[in-house]
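A single protein chain has been omitted; all remaining protein chains appear in their positions.
Letters A, B and C mark the chains in the order given here, with residues in each chain numbered from 1 onward.
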Amino acid sequence: MSGRARAKRVNRTLIAGLVLVGGFALAALAAPLIAPYDPIFQDGTARIQPPSLTHPFGTDNFGRDILSRIIYGARVDLQMAVIGVFFPLVIGTVIGAIAGFFGGVVDAVLMRLIDIILAFPFLVLMLSIIAILGPGLSSFYIAMALVGWVSYARLIRAQILVLKNADYAVAAVSLGFSWRRVLFRHLLPNSVAGSLVFCMSDAVLVLLSGAAISYLGLGVQPPTAEWGIMVAEGQAFLSQAWWITLFPGLSIVLLAFGFSMIGDALGEAMGVHE
Amino acid sequence: MHRYSFILMRPLQFVPVVFGVSLITFILVRMIPGDPARVLLGARATPTAIANIRAQFGLDEPLWLQYLYFLRNLANGEMGMSIVYRIDVLRLIGTRIEPTFALILCSVLLSILIAVPLAALAARNQGRSIDHAIRFASTFGIGFPPFWLGLMLMMLLAVKYPIFPVSGYGETLGDKLAHLALPSLTIALSLSTVLLRSLRAAMVDWLKSDVTTAARARGMPESIVFWRHVLPNSIAPSINLLAVNIGWLIGGTVVIESIFALPGMGQLLVRAIFSRDYMVVQGVAMVFACATVLVNFLADIATVAVDPRVKL
Amino acid sequence: AGVLTIARNEDSTTFDPIKSAQNVDNWVFSNVFDVLVRVDASGTKLVPGLAESWTISDDGLTYTFKLRDAKFSDGAPVTAEDAAFSLIRIRDDKGSLWSDSFKVIDTATAADPKTLVVKLTGKSVPFLSMMALPNASVLPKKLVEGAAADSFAEKPVGSGAFSLVEWRRGDRVILKKNPNYWDAGKVSLDGVEWLVIPDDNTRMLKIQAGEVDAAITVPFSRVAELKTNPDLKVMSDPSTREDHMLINHEHGPLAKKEVREALDMAIDKQAIVEAATFGLGEVAYSYVPKGALHHYAENLQRPYDPAKAKKMLADAGASDLTLNYIVNAGKETDEQIAVLVQQQLAKAGVGVTLQKVDPSQSWDMLVNGDYDISVMYWTNDILDVDQKTTFVLGHDTNMNYMTRYKNDEVKALVEAARLETDPAKREAMYVMLQKLAKGDVNWIDLYYSPYINVTGKNIDKFHQNPLGRFSLEETVKN
């Protein structure tokens, strides 16, 4: 396919992805304006109502409006996806870059650390940290950051290992540039493309980890509206009230879809694949 | 044969990893607030009873001493006693390994069975509607929480149309497979999407590559071009991806295990964490760590076997 | 005939009765082992178990049990020696979780193979009820003694209606009918399997698919739906469970009775019953559960009145009260109640910060007093109310169940009631205690709830007594 036709397809995917994610971001920002109800208000007289005109997505077992909760939930979930990816990305990039660039002992030590973290059961870490710090978003972020950076570190390290032998890196060294300049100005910008693509699917994994933690009962503090916890709580009513789980579930899917489309487009544009 | 010489070296790397995992687990679980003795005794706990239990399990010793004991036990091939079950941790784990292992194995096989043909179909029809459809459907697999998918499958394929059992684990091989069908399918639905995406991407690349052009220029029909040249070249990058994902699975089957009431290690682990059953957490973490290292090791062997250029 | 399969949400932890304090174990203990004295199905009366009859000396210090002709599942006779050994063991064994409760036993001896004599260190009216604890089951001395204790838990031998065939940890406990059971003629089932299915949905789907005969601990939210299923029987058995809100009396304004009263009035218990139990529970008003001995039905019930509560708080100088509410993570109803209470208290101008913590940790926080309010529940283990009363109102070491409630009058009364042998006087004392506790708002009673279990239509007499025991020896599978 010609470059232009590819560019066009990339653009379409990118725009669709941005529209989806942007839509959720807008909903999150404008939540107080567009949400028809208070997301934590419990209406004892309207418990477990199927979707209707007054409650387009129905109500849950407390009589809370699910649409409003989804809109407010976008705030938490977007934040989770962004923060849950951002810190691992930054930490992993720096560590991976340093390991790959210096090699030798530094690399060997960091790689063993990475091996340990990879081999370390994620669940033990997650649950312990949540138990130590108490359930809530911050423990979630810390646990994600402690574990998540490993993937990025591996990606970046592999890239740097290849690139540091590239002629332009050797050229930079031969021109008397400091290692910081060589690594951070010349090598890093050329090696982050793969990680940026991976970010997008990672964001989805973060949301799902959050949902799994909610299932185990250690999700965010009630009565916070968060999609994962909504699905987890609603599953008790799965057979009698499908709408309690379906809509937040769909929201996760749509956001995931948006992210993966952005990822696909970025990947195609930068010529890298997951 | 020296391409495979890492097989001899690698087991040495087991040691620091397993040691590291044990140390971190040890410190981490003991940092969790909450006292196993109190959990065991519940509401009726009295201080003397608590002290009794703590003494019995050596919890009143200083931390470093407890770790030394742990290491000494480990050297003797023991992992200590479960506080809750009061039996040897290794024995406890022994009864739980099989379901988890079988679950992971089935899920991985099933994912491969789902992912490879679909990826091939999508890649060979790149840009057409069937490609878009497959990619769209695969996003659903990634996006829905497994516990939701699992329950849906259960309601559909076990209650509405009773093809598979709702939950549990069987006794005979066939029985076990029947019980594993739904949980494996649940995992495979999400795992296969990850595989599918990476395989498809690689296949699309290789379909455009010089190697395929060369094969076509030799007059090879498309089927030979695809199965003999594109596929073998495309699987190498997915092996690593699969390994990382199996690594996640090893510690992450708990949700599926508890939904499908599989008596596996994930459930054991979560219960142990909640009840502060230190020795069990420790033991399971070590087994998981070893399994992960082993999987990565196997993945390395597979990579070397698949791609003759790779040296480790 | 047939094997009864029961789905429950948790696995057993041991088959050594003295080493567990969990309901999940007790359910199975009472199938496999037998006790000297049993609690009847109504949960209000003690009836003979392994002991055919018993006498109490006039000073109340010596109990003489006459054992019936019973056998262990291996065919050996149950002797007074075994019974004495088991009681001393639960008192003295290092692994026993119950030694404190049995310290009241001074000596236990076999006067003859069928006569057990127990001497107490002091008078104790609840003692006989304690004999009905599954943890105090009679074990074969010969098999348990010495180093054999660990292996005994692996292959337990009891004198109950069933005996253990296999325990697949995490999966199921398989029991078969014990032909040597003294009342074996009454037992209709060939065996029982206790399956572990932690997920509520799965457990319900399992019984809906007909893969098990019974599923226990049915979530209240599922009752209405299950009732519409013609193949299933949903049973609601009265329980001794009572849910209450603990209040930390040592925290600032909460020390004032008026403030606690105001909180009691600001909480709409009926709404909680509706939301948390789907109307299946009942508003609670005494720490002694309805249906239990000495329950006082006329106890004070403060009306729900957030406006008045707000005023009372203002009067007490606590108008901008903010409370730290410990929520047990992973317990759905707890979280529901928390959210509801938060909203209700807001109407009385009380702010509530929810702090969700892992249940194992919440114990520590409650014990250390790092909380203002928190919801807990209690189910009676024994028939006598003394156990709970002591823990809740008369206990120093556990700070009156972590509430730090102090009332010397109440404490003295708890002591006295324990020793009072005249039933009428004793009843009056417990009524008094219920009034006093309510008056002081030692905690806030929330609701009583029944046990909900579901079985297939073909299962009869599947019944749970108020103390939580399933008497499967009567259950029939058609």
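Note that in this section a contact is a pair of C-beta atoms (placed from the backbone, for glycine too) under 8 Å apart; a residue touches a chain by one contact, two chains touch by 3 or more.
Everything below uses one rule, namely that contacts and distances are computed from a predicted model.
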Handout entry: Which of "Monovalent cation/H+ antiporter subunit A", "Acyl-CoA dehydrogenase family protein", "Amino acid/amide ABC transporter membrane protein 2, HAAT family" or "Peptide/nickel transport system ATP-binding protein" matches, in UniProt, the chain that is not displayed
Key = "Peptide/nickel transport system ATP-binding protein"
Handout entry: In the full complex, displayed partners of the excluded chain
Key = A, B
Problem - Option from A:A153, A:A172, A:V220 or A:I262 whose C-beta touches the chain left out - result: A:A172
Practice task
Check the options B:V15, B:L173 or B:A217 and report the residue that touches the missing chain.
Solution key: B:A217
Practice task
Consider the whole complex, including the chain that is not shown, and state which of B:R38, B:R96, B:R135 or B:H229 touches that chain.
Solution key: B:H229
Problem - Positions on subunit A contacted by the hidden chain, ascending - result: 1-5, 7-8, 166-168, 170-177, 181, 185-186, 189-190
Exercise for the section: For subunit B, enumerate the residues touching the unshown chain of the complex. Expected result: 2-3, 5, 8-9, 209-211, 213-221, 224, 228-229, 232-233, 236, 306-309, 311
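The rule we apply is simple: only the chains that are shown with their structure count from here on.
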Exercise for the section: Would you identify the shape of the chain contact graph, picking one of line, ring, star, complete or other? Expected result: complete
Handout entry: Closest chain to the centre of mass proxy, which here is the mean CA position
Key = B
Problem - Chain whose Cα centroid lies at the greatest distance from that of subunit C - result: A
Practice task
For subunit A and subunit B, let me know how many angstrom lie between their CA-based centres, rounded off.
Solution key: 21
Problem - Length of the line joining the C-alpha centres of subunit A and subunit C, rounded to whole Å - result: 44
Practice task
Going through subunit A residue by residue, note those that touch at least 2 other chains and give them in order.
Solution key: 131, 216, 235, 238-239
Fill in the blank from the handout: The positions of subunit C in contact with two or more other chains are 201, 330, 358, 360-361
Completion exercise
Seen from subunit C, its contact residues with subunit B in the complex are 13-14, 16, 19, 21-22, 94-101, 150, 153-154, 168-172, 195-199, 201-202, 205-206, 208-209, 211, 330, 358-361, 363-365, 367, 376, 378, 381, 391, 397-398, 401
Handout entry: subunit C - residues contacting subunit A, complex
Key = 200-201, 204, 219, 221-222, 224-225, 271, 274-275, 327, 329-332, 335-336, 338-340, 342-343, 354-358, 360-361
Problem - Touching residues (chain side subunit A, partner subunit C) in the complex - result: 40-42, 44, 47, 61-62, 130-131, 134-136, 216-218, 221-223, 233, 235-240
